[in-house]
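Worksheet: one structure, shown below.
All protein chains but one are shown at their positions in the complex.
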Amino acid sequence: MNCRKFLDITADYPVIFFDSYGVLRNHRGLIPGAVETIASLRAAGKHIRVLTNNAARNPKAAADRLAYHGLPGIPASEIITSGATTRHFLEQKVKSGKVAYLGTPASADYIIGAGLEAVPVAEVDFNHLDDIRAVAFLDDEGYDMNTDVNLVINLLRRCRVPVVVANTDLLYPVAANEVALATGSIARLAEYVLGRKFVKFGKPTSQMFQMGLDSVALEFSAVSPGDILMVGDTLHTDILGGNTFGVATALVLSGNTRADTAEIEIEASGIIPDYICSSIGS
Amino acid sequence: MNCRKFLDITADYPVIFFDSYGVLRNHRGLIPGAVETIASLRAAGKHIRVLTNNAARNPKAAADRLAYHGLPGIPASEIITSGATTRHFLEQKVKSGKVAYLGTPASADYIIGAGLEAVPVAEVDFNHLDDIRAVAFLDDEGYDMNTDVNLVINLLRRCRVPVVVANTDLLYPVAANEVALATGSIARLAEYVLGRKFVKFGKPTSQMFQMGLDSVALEFSAVSPGDILMVGDTLHTDILGGNTFGVATALVLSGNTRADTAEIEIEASGIIPDYICSSIGS
Amino acid sequence: MNCRKFLDITADYPVIFFDSYGVLRNHRGLIPGAVETIASLRAAGKHIRVLTNNAARNPKAAADRLAYHGLPGIPASEIITSGATTRHFLEQKVKSGKVAYLGTPASADYIIGAGLEAVPVAEVDFNHLDDIRAVAFLDDEGYDMNTDVNLVINLLRRCRVPVVVANTDLLYPVAANEVALATGSIARLAEYVLGRKFVKFGKPTSQMFQMGLDSVALEFSAVSPGDILMVGDTLHTDILGGNTFGVATALVLSGNTRADTAEIEIEASGIIPDYICSSIGS
Partner (left out) sequence: MNCRKFLDITADYPVIFFDSYGVLRNHRGLIPGAVETIASLRAAGKHIRVLTNNAARNPKAAADRLAYHGLPGIPASEIITSGATTRHFLEQKVKSGKVAYLGTPASADYIIGAGLEAVPVAEVDFNHLDDIRAVAFLDDEGYDMNTDVNLVINLLRRCRVPVVVANTDLLYPVAANEVALATGSIARLAEYVLGRKFVKFGKPTSQMFQMGLDSVALEFSAVSPGDILMVGDTLHTDILGGNTFGVATALVLSGNTRADTAEIEIEASGIIPDYICSSIGS
């Protein structure tokens, strides 16, 4: 495997998209050298965006969290969350009424922000389902899996409404060698037992990349996919999504994909990054 | 749809296999006419077995439950549970050691009955995983989904041991129009996020049918699949399994498959029963 | 099912996207009333685009074909093919070299148009695979399935290159009650046996919708998804894709989805159009 120095590969790209967890920070904290790398990119006039599969918090809270972990230089306006693409969909397609959701109270901001009423699945009145206009899988926390997954399945058996999934990630790391089920897993389970297809957001779907591109276009109007380098740690989201959208892709080995199995995973999946780097700090 | 009188279609078959829930009883209680039908079959000298996708209780408890619901005439020796096929597998393939499981304490009897030590997933010592020799998905109750599904996924990321699923059912009915996730759903979720294949028991796999056939052979030595009629309410388990094993199949409309959608479900799935009846009592 | 008059539902939308086959024409020829409907929309100042999952011919040939079938008023500049989104990807991601393809010679124009060399899979030199930079599934015609599907599978077992699928349709209608395998089926088969993920174009992926939006923006700069009505005959491509991209969707019953099963298919799939019409002419 031919690892490249990260800053070298950024030379040809005026726009850099970063995944957050596994790229800017991981379970050990901030990636060593991340602050210096971001500073170098700023100095070189690069446009930076963070594309994160996360609907648990809004861009402001995500920026605060990066600052808390030692990376203060990413403002909320540069952070694209999968929650934001979900909110955009709800605005366009569900004009009024209630949206039943699985997630934390904070994640419900994406429903409220779309001008709709957010109702936790546990509080849905099964005798009055007519005002439920959509169902949203937002986050893996904020509800009781013992009862609420059954509730959402029974709700969906009775309601013919759009279902949105704010994040298709299956697992997320919680410690060095420990993972937890992410929202995408619970949504996938519901799809499977119901035989239905939900509307999905988050990488690898193109909406995140389009929203990132649109955001950059406000300050760099001639931007096209060929100007962008997507930097991620996960083949099936960051790299597949970037490849499909037509941007260049760099895999870093500081998160989900380990150095000792990266080649095999690339070979097995057929998802091929344009570049491979140890981390954004090396 | 051409519904047949149930007793008429049994005429050609000396052996009748019944599914339990949805066939002998459902959420309203015993199927009307079930007692008389079983009595008629006994009087005609038929060999009867109940094949149930259930590892939550042993055959004795299953027989007691049928008696409690008003059908006393089915002894434990005529009941084949998917738990029993799972126990048989554990006996053959995992000779000694501990088996970590998701399920009720009663379901663990199938592990203990195989001469092995049963450990709930929540009590597994992650610092001493070497003595875990298998993992079993037994029942959908008896554990906390919020924590224990993550535990079993992390356990399986570290342990290269056989994984058995005692029941591949995805959902089970809990009221007239209400379902709950069954063990098969949780196992399917774990398979999906891990990219692995578990060893599965319960209909539609052939082991249940073979165990039923072997059991009948003790009293009717010349029995062959052509002698058997499988009666079930679910296309993907009872009817698919029976068709694959080569026995005749009768779909009853007193459980999972509703009269108004049966034709469409058969058409869509390609799983074709030999006969269709309203219920075993009509 | 509440069918609406087609022109009525267009009132709120300044932009109308049409699928082609099954919407503008079908196996019986032009949809009755199509010419008048398009004329009315033009008179009302609507922006029209045709989004077609087709890489067999270029937009000019697609326009000629519509004219031949009696609908002369759609210029090539208003036709977005999945071949065009594929060409865009090849331009962005595969800068030079050879692309091996399955498809007709005409479909190869999308490779050549990206500045690359197109090589039919049957003519690939297996002793010199280094200059193959991508593999493309373009069309279901133009090759011998007996030999060339095996060739592409063996090619992909040896080459670690991007693979693009110009059209994810599984089947297409060839007569009243007769279908044929489309490119998407052959690509899906290859993905399945190889355990790999290809990069896919055509509805329901968002690129087609984005390319349509970008094209309209050249003449109507303030356009947003909320201005657009997608009209299609297929739930899994036109309606799912439109719903995901955030545009309004209208299902017509003149193609893949039949009036007598539309309700059940919508219920079963969970893919819910905003409107249902018999056809664009009624």
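Letters A, B and C name the chains as they come in the text, with residue numbers starting at 1 for each one.
By definition in this document, contacts are C-beta pairs under 8 Å (C-beta built on N, C-alpha and C of every residue); 3 or more make two chains touch, one makes a residue touch a chain.
None of these values were measured; they are calculated from a predicted model.
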Contact with the hidden chain (one of C:Ser96, C:Asn127 or C:Asn177): C:Asn177
From B:Asn53, B:Ser82, B:Thr183 or B:Gln207, residue that would touch the chain that is not displayed: B:Gln207
Contacts of subunit C with the absent chain, listed as residue ranges: 144-146, 149-150, 153-154, 157-158, 170-171, 177-181, 185, 188-189, 192-193
Interface residues of subunit B (partner: the chain not displayed): 88-89, 92-93, 156, 160-163, 194-200, 205-207, 210, 225-226, 236, 240, 243-248, 266-272
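We adopt the following convention: only the chains that are shown with their structure count from here on.
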Same-site or different-site touching of subunit A by its copy subunit B, using the half cut: same
Chain of greatest Cα-centre distance to subunit B: C
Computed distance of Cα centres, subunit C from subunit B, in Å: 44
Length of the line joining the C-alpha centres of subunit A and subunit B, rounded to whole Å: 40
Contacts with two or more other chains, residues of subunit B listed in rising order: none
